[in-house]
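Every protein chain except one is present and positioned as in the full complex.
The letters A, B and C name the chains in turn, as written, and every chain counts its residues from 1.
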Amino acid sequence: MLDKNGIAKRIAQEVKNGYYVNLGIGIPTLVANHVRSDIELEFQSENGVLGMGPFPFEGEEDPDIINAGKQTITTLPGASFFDSSTSFSMIRGQHVDLTILGAMEVAENGDIANWKIPGRMVKGMGGAMDLVASAENIIVAMMHTNKKGESKLLKRCSLPLTGVGCVKRIATNLAFLEVTDHGFKLLERAPGVSVEEIKKATEGTLIIEEPIPEMNI
Amino acid sequence: MLDKNGIAKRIAQEVKNGYYVNLGIGIPTLVANHVRSDIELEFQSENGVLGMGPFPFEGEEDPDIINAGKQTITTLPGASFFDSSTSFSMIRGQHVDLTILGAMEVAENGDIANWKIPGRMVKGMGGAMDLVASAENIIVAMMHTNKKGESKLLKRCSLPLTGVGCVKRIATNLAFLEVTDHGFKLLERAPGVSVEEIKKATEGTLIIEEPIPEMNI
Amino acid sequence: MIHKTVASVSEALNGLSDGMTLMLGGFGLCGIPENCIAQMVKTGVKDITCISNNAGVDDFGLGLLLQQRQIKKMISSYVGENDEFERQMLSGELQVDLIPQGTLAERCKAAQSGIPAFYTPAGYGTEVGEGKESREFNGKMHLLEHAFKADFAFVKAWKGDSTGNLIFKGTARNFNACMAGAAKITVAEVEELVPVGSLDPNDIHVPGIFVQRIFQGKTYEKRIEQRTVRPRN
Partner (left out) sequence: MIHKTVASVSEALNGLSDGMTLMLGGFGLCGIPENCIAQMVKTGVKDITCISNNAGVDDFGLGLLLQQRQIKKMISSYVGENDEFERQMLSGELQVDLIPQGTLAERCKAAQSGIPAFYTPAGYGTEVGEGKESREFNGKMHLLEHAFKADFAFVKAWKGDSTGNLIFKGTARNFNACMAGAAKITVAEVEELVPVGSLDPNDIHVPGIFVQRIFQGKTYEKRIEQRTVRPRN
């Protein structure tokens, strides 16, 4: 079974040379720490920066330089700042190659819900709806089940949707999966996790073509 | 009767404090020379400059700094450069207060034609269609008649239109007129020009409320 | 050159009245018009509709106006950092229109640019698309979205000059650059008002034509929401 860093590590393997990548809040943010150093890539943050670097050293925080999670950040050589409209030109215009974001629910048809629990939690969708409606390449990073132990990989989402039929791959603490026309296709098991465990934790249709390899992370 | 500079001089009186002004090619360009020096204004050129100044001194021409007529220009303190999309945001978004342009024909309902003579001359509309479709305040600068002596102030335009019902005022070598719901209203006569002469040179409906004052330029 | 400097924030907000619709720049607390917000708290203007990506935090930014119940409606994309906001929303005291961030930015940009409406894929098939016109382009469904209409836009820049030219620093540019010129009157507050001619015409982020009033803000707290740092070695 993977922890959050493990999930990030597995997703980092999906980052290809030359990619512009947008990372959501939470586990996705950790992906930056695990990309192979020989991969050329740049991180885009929708609040208006390309070429994000690591957090600043203490005392060097600049309130005018933050990421979409409102965290103080630094920039790398070659970075640029721009306004929100230009930022979403990059996103909607499919110039961002890979979007990695968290989810409350993913459905076997690729639907995703991650912005609202009616009557209980309403934080807003931020840039997530633009990202999932536009990106060709969307990976969800999340736990396989919620705090109550219920599956987050469903036949149909029960929560208000963020986007329809858009999720391509999913990395969880238990597995790495692909969304296909016929359901969730199990690609890899997390270290030490059996196919049976993944089956039990997945409500949506699970396509299993044995043997299912264990992740190599 | 006015020459081209005279027409420009009359139009210059319409430029109010705080105006952003777009000048077309030809007579409109001359307006810049005649605005009262205590008027605060800025000239916008649709190729991407705000705060245009006079032509450069010989030897100081910069091929990268031109106006929409492709003439080398200078900029004044407070100027800015921007791309074509931003330029037309200024125009379509009605941030430009006054547009002064030439015309081949103007109709009594405010239609204007100035970009095409079918089969003979096709230069294109450039930014004129955006300007006339957007500006609240459009003044046409032109000769009252064409080279053949035919009126350019018509009941209906015969040439392909640049815009519909958009012209507000017209300054010609003979007169200063306003476009109203009922036709061209004669506001002023050019120095030494009689109402009779203006009548003869105007094909469209001419509204005359005597006495018609002579221009004060 | 057209001069737009006003003497004070109070002069800058001249004409602001109850029930108006305002645009406010900033992302989180980054690049927010601190002086304009403080002045609104002071004047007590109420029943306002705010178009702003976020709603501040409980005790800063738009949170200050929420505390005073001055806001009737928020049009935002993300409001997760504000408990008072959530309380007012769930109790029905506050109307809230949550829209995708890119759509928010583009509806500002459209207002600035004289584009009355445009199509975007964001939100199609979700609650956001309910009741909206949709249409297929290139095999993909899109929603028709309209330009905002606002009475005032309050934007905050790093440097500006008397003719309204603005320059931003870092990610404080965000919505400020899209909202300038998107309302009937745009008020810019700047950290430093510099002499006309001292800014390079090539480096202007917002040309002065989009700004009607400009003033130098008194102080800027620039509060950081998430102070994240890394160890020195």
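Keep in mind that, in the parts below, a residue touches a chain if its C-beta (ideal position, glycine included) is under 8 Å from a C-beta of that chain, and two chains touch if they have at least 3 such contacts.
Predicted model, so just to flag it, every value in this text is computed and none were measured.
Visitor: Which of the chains on display does the removed chain touch in the whole complex?
Guide: Output: missing chain touches A, B, C.
Visitor: Which residue among A:R92, A:K123, A:H144 or A:R189 touches the omitted chain?
Guide: Checking each option in A:R92, A:K123, A:H144 or A:R189, the one touching the absent chain turns out to be A:R92.
Visitor: I'm checking contacts with the chain that's been left out. Which of A:T29, A:N47, A:T75 or A:N109 qualifies?
Guide: Counting the whole complex, the residue in contact with the absent chain is A:T75.
Visitor: One chain isn't shown here. Among C:P121, C:G164, C:G181 or C:G217, which residue touches it?
Guide: From the options C:P121, C:G164, C:G181 or C:G217, the contact with the absent chain belongs to C:P121.
Visitor: Tell me which stretches of subunit B touch the chain missing from the display.
Guide: Where subunit B meets the chain not shown: residues 45-49, 54-73, 81-85, 87-88, 91-92, 116, 119, 122-130, 133-134, 160-164.
Visitor: Hey, which subunit A residues sit against the chain that's not shown?
Guide: So the residues of subunit A touching the missing chain come out as 18, 20, 40-42, 44, 49-51, 75-82, 85-86, 88-96, 134.
Visitor: Would you write out the residues of subunit C that touch the absent chain, in ascending order?
Guide: Against the left-out chain, subunit C lists 106, 110, 113-121, 137-138, 140, 142, 146, 167-170, 201-203.
To be clear about the criterion, only the chains that are shown with their structure count from here on.
Visitor: Which word fits the touch map of the chains here: line, ring, star, complete or other?
Guide: Drawn as a graph, the chains make an open path, so a line.
Visitor: For subunit A and subunit B, let me know how many angstrom lie between their CA-based centres, rounded off.
Guide: Result: the chain centres lie 55 Å from each other.
Visitor: Could you state the distance in Å from the CA-based centre of subunit B to that of subunit C?
Guide: Using C-alpha averages as centres, the distance is 36 Å.
Visitor: Distance between subunit A and subunit C based on Cα centroids, please, to the nearest Å.
Guide: That pair's centroid distance is 28 Å.
Visitor: Touching two or more other chains, which residues of subunit C qualify?
Guide: 109
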